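All protein chains but one are shown at their positions in the complex.
Moving on to chain A:
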Amino acid sequence: MISLAGRDILHSWGKFVLTGIGLGLLIGVTLSMAGIYRGMVDDAQALLDNSGADLWVVQQDTQGPYAESSSLRDDVVRSVLGLPGVARAANVTYLTMQVRQSQGQGEARDGQEVRAMIVGFEPGQPGEPGYLVAGRHITRSHYEAVVDVRTGFALGERIRIRRHDYTVVGLTRRMVSSGGDPMVFIPLKDAQEAQFLKDNDAILNDRARTAANPALNRPGVPGLLEAIQASQAANHNVNTVLVQVQPGVPAESVAEPIRRWKHLEAYTRAQMEEILIAKLIATSARQIAMFLVILAVVSAAIVAFIIYTMTLGKIREIAVLKLIGTRNRTIAGMILQQALGLGLIGFIVGKVAATLWAPIFPKYVLLEPGDAVRGLVAVMLICALASTLAIRAALKVDPAAAIGG
């Protein structure tokens, strides 16, 4: 038995293939949109994974350090370390800012700016990047940086954060903030300074202001003014303390005494995920999700119309088939097979296209196999449904149209 669908495709193969590719690009856009949504959620997850923490200790009554700002004294970590069930704890600071290339490294790269999240961490403690793709970890206690490859900085380059230049010694991957900004890891003490140290003009103004205060600048007490000014310039704050609990100890049992007796807030991994995904990226994620739904509906409509018009385009041939006594089932089968074939080509082209262009997106696009399978089922269903419309039109055609019209 010869395949009617196959014969028809062979007859007008160019049209069929081009339609399939066009459909594929549309499906590719839909898959990419799903990937963008998944990527946003995954960025938030990656942030939590990479910190390597079981507990986040932050300022009381805040939802820091990612969703809100939080400020703690840097000696809090010592009292946290003394709690039962705590394996490791470390101070960390987060600050999102523009990072510049240092001057004098060739004209093309001078002053290149990247939006990045500066992470201040203590080497060998939670918060350190877990893996590198090149270079080495930080070994000096100052002025070295490990950066995400997405920043575009290369090993050995010098970048400027506030008033100091840092040498890039290591590269890592998929270390991003919840907003998708790549991370730059620098030693904690430098990060504290970058976050809290004011610019020189502000420091000079503050000094003058303090010196103008007669209560602080007393003639009979030499050294008082200097002491006050030194204490104003010192900073001992961090944003959060990352805690790793001992294996087998539930995180909540460590969090509870911190909340109750240390007068701080402590979030477990699940709570932090809730804050990030349900609060921080909620609106933008919903925005993308809404767009995804509309795109899916539009794609479905376009697929249906394409198949419908394709059938209408060969209505005369179908009339001839009916005239020579072809059964309705055979005609319906031909249209359904063509529709499914078109859907399959479209899906494959779409999947390939989405995978190929995903790395070009500025933010992370995560194409999940689950989404792809769901997409395949949806495409096939839509094609099948759309073909029923076309089959109805084909079956209603009058065989006389073959010789009339």
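The rule we apply is simple: a contact is a pair of C-beta atoms (placed from the backbone, for glycine too) under 8 Å apart; a residue touches a chain by one contact, two chains touch by 3 or more; residues count from 1.
FYI, contacts and distances are computed from a predicted model.
Visitor: Given that one chain of this complex has been left out, which of "Diguanylate cyclase", "PQQ-binding-like beta-propeller repeat protein", "Efflux RND transporter periplasmic adaptor subunit" or "Quinol oxidase subunit 4" is its protein name according to UniProt?
Guide: "Efflux RND transporter periplasmic adaptor subunit"
Visitor: Out of A:Ala67, A:Ala87, A:Ala332 or A:Leu385, which touches the unshown chain?
Guide: Spelled out, the listed residue whose C-beta touches the missing chain is A:Ala87.
Visitor: Tell me which residue among A:Gly82, A:Pro247 or A:Pro362 touches the hidden chain in the full complex.
Guide: Per the contact definition at the top, the residue touching the missing chain is A:Pro247.
Visitor: Looking at the full complex, which residue from A:Arg115, A:Arg160 or A:Arg173 touches the chain that isn't shown here?
Guide: Reading the full complex, the residue touching the unseen chain is A:Arg173.
Visitor: Using the definition of touch stated at the top, determine which of A:Pro84, A:Gly130, A:Pro250 or A:Gly313 touches the missing chain.
Guide: Counting the whole complex, the residue in contact with the absent chain is A:Gly130.
Visitor: So that we can see where the missing chain sits, which residues of chain A does it touch?
Guide: 9-10, 13, 17, 49, 52, 75, 87-88, 130-137, 139-143, 149, 154-155, 169-171, 173-174, 189, 219-220, 222, 236, 244, 246-247, 345, 348-349, 351-352, 355-356, 358, 367-369, 372
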